[in-house]
Each structure stands twice: as C-alpha cells, then as structure tokens.
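So that we are looking at the same thing, I have put the structure below in structure tokens.
Only one protein chain is missing; all other protein chains are in place.
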Amino acid sequence: MSAVPNTSPIFEARGLAKNFRGLTALAEISFSLNRGEILGLIGPNGAGKTTLVSLISGTLLPTVGELLFEGRRIETLPSYRRAHLGIGRTFQVMKPFPGLSVLENVTVGALFGKDGGLHNRVRARERARQWLEFTGLGARVEQRADALGGPDRKRLELAKALAMQPTLLLLDEVMAGLNATEVDEVVALIKKIRDEGVTILVIEHVMKAIRNLSDRLLVLHHGQMIAEGKPGEVLEDPRVVEAYLGKRRT
Amino acid sequence: MKNIVTVAALVALVAALGAVPWLGSAPIVQFGINALLVATLAQGWNIIGGYTGYASFGNSVFYGLGTYGTAIAMANYHLPFGVGLVCGAVLGVACALLFGLPILRLRGPYFAIATLGLSAVMGALVSNLDIAGRNIGLILPLFRGDELFYELALGLLVLATLTVFWVSRSRFGAGLVAIRENEDAAAVMGINTTLYKVLALALAGFFSALAGGIHAYWITFIDPSSAFDSTLNVKMVIMAVFGGPGTVFGPVIGAFLLSGISELLASNVSTVASLFYGLVIVLAVVFMPKGLVDMGGGVRRLGWKYFIQNIRQNRL
Partner (left out) sequence: MELFAQIVVNGMLLGGLYGLMALGMGLVWGVLNIVNLAHGALIMLGGYAVYYLYTGAGIDPFAALPIAMLALFCFGFVLQKLLLNLIVRSALLNTLLITFGLDVVFTYLAQLAFSADFRTINPPYAGNNFSFVGLTIPVGRLAAFAVALLLAGLLWLFLERTRTGRAIRATAQNLTAARLYGVNPKTIYALTFGIGAALAGAAGGLYGVVGQITPYIGVTLTAKSFVIAILGGLDKPLGVIAGGIALGVAEALTALYIGPTYTDVIGFGLLVLVLVSRPAQIFERA
C-alpha cells in the first residue's frame, strides 16, 4: 500500500496586503502554492511583485493577512527564521557579498540556510562547491564577487539561495539582461532545481521563458491579482493583455 | 590548519614577550604594558568594527566601565583584584548588551556617533556618582610589581587574539563578515543579524573592560576623564585600521608599530607625536586604506602599483 501523498499546499497567502504610508502596494491577495510546482508571477512594473516576494521572505512585514508555510503561520517571523524553515530568495537588485570570493559567498548560504544550515565550515564549503558546479560557476570559485560580469552575478545570486537547501525558492527577475541562449540555460537550470524537489515562485518579464517554465501563472496589476491559472489561458485573458498594453482607444 | 612551524614561532614570540619584564628596563616594561593594553583594545574593536563592519568610535565606554567596576570593587568594597576584574567585565558586557540592541540598529556614521555619544554620556554620569568618587575619582590599593601587570596584559592580548582567530574560522565569524558585506542578504540567508551584532559588541566590550580593569589596578588612581579617555577611541580604531581590520594579527601589528614609533618620537620631541599620528593617518588612508596586512600581500603581488591602484579605486 503506497503512502498517501501530501496534497496540502506547501504555501498559502490569505488576504495579504501591504500599505506604505497611504500607498497600497498590495491589496488583499490570496493564493496557494503546491509542492513541487513552478508558479510564475507576472505583471507590469510597479504591480507589486517584488513586494509580494519580500513579504514571503520576511524582508517586509504585511499590513494585514496571513502567510502559511508547511502549515505554520509565518507572517510575524523575521527573515532569518523563515530561511531556517526553508524559504530562500534572490534579489532583483542583486545582493552579493562584494569583498568575498564566489565560494565564500555561497558558503554563507550553506552555513545558515534550512534548519540553521551546517555548522562545519569545511562541509559547508563542500556543499557550496557542489551548488556552484550545478549553476555553472565551477571555474570562478576563487574570484571576487564584485569582479563578476552580469550573467555570472545572476548565477551567483542563484547559487547562494540554493546552498541554503530551500524547500521554497523565490526568484526575482533572474533573467533580466540575459540574451536568448542564456535565458534558455536559466530555464533549464530552474527546471533542474524543481526536479530536486524545490517549489519555485518566479517573477519574470521574459514572456517566452515564463510561459515555458510555469505550471501556473499569477498576474498582478496595481497591487491586485487580476488573473490566475494555466499559462495558455492567462496570457490570452483580455484583462491581462490590457494591463500590459493599456486600454485600447476607440 | 596553521602549520607547526608557524605555531611554534608564535609560541616562541609570546614567550619572548613574556620574558621582557626580566630583561628590559622599567620604562620598557611600562611602555609594554601600555602597548599591550591598547593592542587588546584594538583587537576588541576589530571584532565589531573589522569583522562585523560596525565602526564604533566609543569603545572607551567599555574600558571606562571596566576601570570603574574594578576600582569600585577594590577601593570601596576591598574585594580582591580577580573579583574586581570580574565586576568590571560584567559592567562592560552588560552595557554592550543593554545599549547594543538599540544602537546597532543604526548604520555608518550614525552608529559611530551614537557610540561616541554613549561614551560621553557614561563619562558624565559616572562623574556625578558618589560611589565612583565623582570628579575626584578613586584610589585603589597599591601594588608594586609591574611584572604582574605586564604578564596579565600580555595574557589578555593573547586571549583576545585567540578569540579573533576563532572568530575568523568559525561559523559565527562567517556570519559577522556576511553582515559587514551585505546585511540585507545576510538576514535573508538565515543569519540572526541582531543577535550576532550584539554578541560581537559584547565580545569587544568584554576585552575592553578587562583592559580597563588591569589598567586601573596598575595606575592605582583613576578619574572619569582618564577612564573614559576619548583619545583611546580613535587610537584603537587607527591602530586596527592601519594594521588591517578583519585580520587576526593586523590590529596587534598596527598597535605595536604605531605605539613604538610614537614613543620614539615623543622621547625626542614631545609634541611632534601628535603631528606624526595625524600625518600617518592621512597618508595611510590615501595609500593603504586596507591596512598593513593587505599592503604586505599587495606589495608582494604588485609592487609600487599597489599604492597607485588604491588611489585609482578610491578617487573621484
């Protein structure tokens, strides 16, 4: 007799809202994430996508609403506690440790990530090397982080998050500024990560990639969720088209 | 792992330094005690300023509290020196824990000035306390025997340096460095930044307070202005930065070098010492902003170009 699979969502947001001194960045969003799925988060600039990710990672605290991760309420936890629970993120404006080597950057992730990370620096460095190989930075481990070029910086940002062994990975525009080949590489990488059992929420503007990658899409506009569902349906939805292209003038 | 030769060399060095009171003259021993104590202060600063990146300009508050903790215990309550030191250390660490929490929320120059303010306010408070002898100060029991204080100061510096060595190798230290390099990223990657910062400050406070306690018993007479001596603040920062912040030996080298040269100059032309300090700082910031230790490696790699590279990286 096979074990009953865990079908409850790994993550849930209920009535999540964020105000900044009168400006509503997010208005009462509710959605859930299923284990092992890739959810794409799209919407025009300023829609509130990064705000949403920051609320999930703990960088920002919500004005109202609940966040549940693996059944636990997490909306009041500081970001380091959420990291220990298994939530990892990349930043749109990347945040490397500039004076440290690539290896040391990623080692930090291995030392402090899920469940408090590893406590042995040697083993953490080993784990870091593995993730650096995985993301294609194996040749650059000794370089200073601030000496890397654009695409490699993105890989580093990704490797840092992966070394934390997250169960939920939040990716914020990891493909910005990449050419078509590099985009395809990153898409393949993200799929590989999902195959390792990680649930992923991806913010992206590169439409081809997000359509290819996502199991479901969620569309934000002016802080509100205007569509949700399979990529094919969502991208045809007239409200979504209007949000990106503006109202048609008749 | 450091190889056996390096460890043996260091042990020999410490032993040699330990033998100084019996080999050198009284002025040398006195110079040694001062240099060892200020080197400890520099190492303490190194933990919060060098590794964690929170440049405090007020660590003399811990030194002052250590001074007064020891002095009050010994002068007013006639407790032994060991107990006095513990009292001083407790005061220093308590201050770091209590004030560290709110002040460490500030960054950059705001943090620096808040620490400076803390030091000034504490000094003013203490000078109004009867138990601390107000502005007149306190007189501790007299102890003749500079050798004891020298060995204690040396022992304290060794302990502080070993602690910094541990920090540089430990997960805790990796966390501190991550905080320095990018605090937002550090938090999101699972580091409890508040806890780590306060612990780093507490370590700095611990060593600074013990240095103050030793100094108090040594000079026997203390008052608020000498205990909360504000020139110490900049001295320890300059020594740590000149030697190499965020390295294990940088602050020690910087402290001994600057103390030594200053002493040499002072014995010849007394006021020139301060001019010397000033010029050294100005030139060091322009040509070797990362300290002596980095310069050592840099010059080996690049020769004179190291200095030019530094300027090119930092100029407008």
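Residue numbering begins at 1 within each chain, and the chains themselves are lettered A and B in the order written.
As a convention for this text, contacts are C-beta pairs under 8 Å (C-beta built on N, C-alpha and C of every residue); 3 or more make two chains touch, one makes a residue touch a chain.
Note that the structure is a prediction, hence the values are computed from the model and not measured.
Looking at the complete complex, one finds that the omitted chain is in touch with B. Only one of the listed residues, B:112, B:153, B:253 or B:292, touches the absent chain: B:112. Of B:103, B:140, B:185 or B:292, it is B:103 that touches the chain left out of the display. Among the residues B:153, B:241 or B:293, only B:241 touches the chain that is left out of the figure.
One chain is missing from the display, and on chain B it is touched by residues 49, 55, 57, 102-103, 105-110, 112-114, 116-118, 120-121, 123-124, 127-128, 135, 234, 237-238, 241, 271, 274-275, 277-282, 284-286, 289, 311, 313-316.
In this section, only the chains that are shown with their structure count from here on.
Centre to centre, using the average C-alpha position, chain A and chain B are separated by 42 Å.
For chain A in complex with chain B, the touching residues are 57-59, 78-80, 83-84, 88-89, 91, 95-100, 104, 107-109, 111-114, 116-117, 119-121, 124, 160-161, 164.
For chain B in complex with chain A, the touching residues are 169-171, 174-175, 177-178, 181-182, 184-193.
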